[in-house]
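A single protein chain has been omitted from the complex, and every remaining protein chain is retained in its original position.
Per-chain residue numbering starts at 1, and chain names A and B are given in the order in which the chains are listed.
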Amino acid sequence: MSNLISQANAPFEGYVTVSADAPMGMLTLRGDLSSKPFITALKKSVSTDLPSACQITHDEKMSVAWMSPDELLILTPYDQVAGLQAKLQKALGKKHFLLADVSDARVSFTVSGDKVREVIAKLAPVDLAPDHFAPGMFRRTRFGQISAAFWLLSETEARVICFRSVAEFMFNQLSAAARPGSEVDLWS
Amino acid sequence: MLILNCPYCSVDAEETELTPGGEAHLKRFGPGSSDADFEGYLFQRENPKGVHFERWRHANGCGKWFHAARCTVTLEVFGTYSAQTTEPPKNLQKTISKKRPGWSWREFS
Partner (left out) sequence: MSTRLSAGGRLIDKSKQISFRFNGKHMTGYAGDSLASALLANDQMLVGRSFKYHRPRGVVASGSEEPNGLVNLGEGGQFEPNQRITTTELFDGLAATSQNHWPSLDFDVGVINNSLARFLPAGFYYKMFIHPRPFWKHVYEPIIRYSAGLGKAPKDTDDSIYEHLYSFYDFVVVGGGVAGLQAAKTAGDTGARVLLVEQASNWGGRAPVDGGEIAGEPVDNFVDQTLTALKKMKNVTLRTRWMAAGIYDHGYMIGYERINDHDPSDTKPRHRLWRIRAGRIITATGAIERPLSFAGNDIPGVILASALRDYVVNFGVSVGDRTVVVTNNDDAYRTAITLKNAGLEVPLIVDARPHGGGALADEARALGIRVETGKAIAKVHGAKRVQSVSICAQAGEGAVLEEVSCDCVAMSGGWSPVVHLWSHCGGKLLWDEHEIFFRPDVHKPPLDQDGTPFVYAAGAANGCFGLDELLQDAATQTGAATGSKKTPKLPNASPRAEAPIQAVWMMPQGAGIKLRSKAWLDFQNDVKVSDVQLAAQEGFESVEHAKRYTTLGMATDQGKLSNINGLATLAGALNADIPQVGTTTFRPPYTPISMGSIAGAARGEIFQPIRKTPMQSWHEEQGAYMEPVGQWRRPYCFPRAGESHDQAVIREINQTRNFLGLLDASTLGKILVSGPDAGKFMDMLYTNMMSTLKVGKCRYGLMCSENGFLSDDGVVARIDEQTFLCHTTTGGADRIHAHMEEWLQTEWWDWKVYTANLTEQYAQVAVVGPNARKVLEKLGGMDLSKEALGFMEWADGKIGEFDARVYRISFSGELSYEIAVPASQGLVFWNALLEAGEEFGVMPYGTEALHVMRAEKGFIMIGDETDGTVIPQDLGLHWAISKKKTDFLGKRAQERTHMTDPDRWQLVGLETADGSVLPDGAYAVGTGKNANGQLNTVGRVTSTYYSPTLKRGIAMGLVHNGPSRMGETIEFAKVDGSRVPAKIVDQVYYDKDGEKQNV
C-alpha cells in the first residue's frame, strides 16, 4: 500500500527544524464521553488512559487527544488504523457513536529545537509560556489563517496537525516563523 | 478584541478563534406558526444598550456553540454557558441583576 502514497517534502532547517511527518493513522471517535458504559467499552480497545479536557495521552501503541466534549482523536501507526477501527467498532457495538478513519484527511508536522515554543507563538494566539502550556496538553486553535491543533512532546519538540489541503501552507508558514535571524528569545 | 471562555473546553478563546452567531435564546417557529410569530423569530432582534445574550461558536477550537452574556457598552462579560438551554442559568441572571441594578431577564433594560 505504501507505494500508493506520495512522498513528503524535505525538512526545513531554520532555527528550529520543521518536518512533515510520515502518514499517521488517525481515527475520529464521537460519542458520549460522560457515559460509563461507553467509556468501559472504549477502554477495551484503547490502551492509554483517556484524556481529560484539552489533554493528550500517549503510550507506545497510540495517542488519544481530547477534541471536544464528545470527540476523541486516536493516533496510531498508519498500518494499524484499520485493525483498531474494526476493534473499536466491535467493542462499541450498538452504542451511539461515530467512528471514521481520517488518517488521510489530516497531516502532521514535527517542529523541533530549543525555541519551539516561540515559533508556535508566532502563529497561534495561545499562551505558550512554560508554566501555561506543558507537554500533555492539547490545543485546537488557529495557526495564522488556518485551523490546527498542536501539542508538545517535550520542551524541544512539538507536533502540529492540520487538514491535508493546507499542508503546504502550514509547512511554509512554520518555515517562515523558523527563519534564522527571527529569534525572539522569549523563553531562553 | 474580545476574549470569551468556552464553557465546553475552558479555553479562554480570543475573538479570532470564535465565530459570532447573533442573539441567543430565540424560539424557533416552524410550519403552522402565525405570520407574526414567524416574523419575530426570523427577523426581530434585540439591540440593547447594556446586557445582551449572544451565541458564539468556538470554531477554531472544540467546535461547540455556547452562549455569552455581555454588556454591549463596556464589553464586560458576565458569563458564558451551555447552548443547550432556553434561558440563562439562574445564578448568572442573579449576578447580572446585581451588577446592573434594575435589569431582569427578558426585560433587556
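Side notes on the structure shown:
Simple rule for what comes next: contacts are C-beta pairs under 8 Å (C-beta built on N, C-alpha and C of every residue); 3 or more make two chains touch, one makes a residue touch a chain.
Keep in mind the model is a prediction, meaning the values are calculated, not measured.
In the full complex, chain A contacts the hidden chain through residues 3-6, 23, 28, 30-31, 70, 96-98, 100-106, 118, 121-129, 132, 144-146, 163-169, 172-173, 176-177, 179-182, 184, 186. Considering the complete assembly, chain B touches the hidden chain via residues 1-3, 14, 19, 21, 28-33, 35, 38, 42, 55, 57, 59, 63-65, 71, 74-77, 83-84, 99.
Convention: only the chains that are shown with their structure count from here on.
Inter-chain spacing, taken between the CA centroids of chain A and chain B, is 32 Å. Contact residues on chain B toward chain A in their complex (touch as defined above): 8-11, 14, 16-17, 59-64. Put simply, chain A touches chain B in their complex at residues 53-54, 66-69, 71, 125, 139-142, 147.
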